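Every protein chain but one is kept in place in this view of the complex.
Moving on, here comes subunit A:
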């Protein structure tokens, strides 16, 4: 079923704040095997000019993708999530995410289209900190593969 084109440009309400913790950053850095001290050592992060440990560049995806969930699960949009694959991912950073940030995400549907039976959805997530400052924008392309003929 083709998705409803009228959803293009729709913006969802900002999420409740996600508080970025030092130990969560450490857990993520260890999971990707990245020993960069800027992720785990406050003094090393400060030596690079950061006020606290920073998160690896893709860390924020866990937050923006959860926020995109309200778009994906919107029954009025009609996306078949069981057929969804992650097509593209892009980030533009104003500054790195860091421990102590309280981040909110505002998700907007940028594109809705159907190609060869596949439904394609581009979602932009604008991430702001507790002071309302813009931290990063994440663009996620989701592709719902065409249902097989019964």
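Here, a contact is a pair of C-beta atoms (placed from the backbone, for glycine too) under 8 Å apart; a residue touches a chain by one contact, two chains touch by 3 or more; residues count from 1.
Just so we're on the same page, contacts and distances are computed from a predicted model.
Engineer: With one chain of the assembly withheld, which option in "NADH-quinone oxidoreductase subunit H", "Dehydratase", "Fumarate reductase subunit D" or "ABC-2 type transport system ATP-binding protein" matches that chain's UniProt protein name?
Structural biologist: Cross-referencing UniProt, the chain left out corresponds to "Dehydratase".
Engineer: For subunit A, which residues reach the chain that was dropped from this view?
Structural biologist: Residues touching the hidden chain, for subunit A, are 27-28, 30-34, 36, 38-39, 47-50, 54, 56-58, 61-62, 65-66, 85-93, 95-96, 139.
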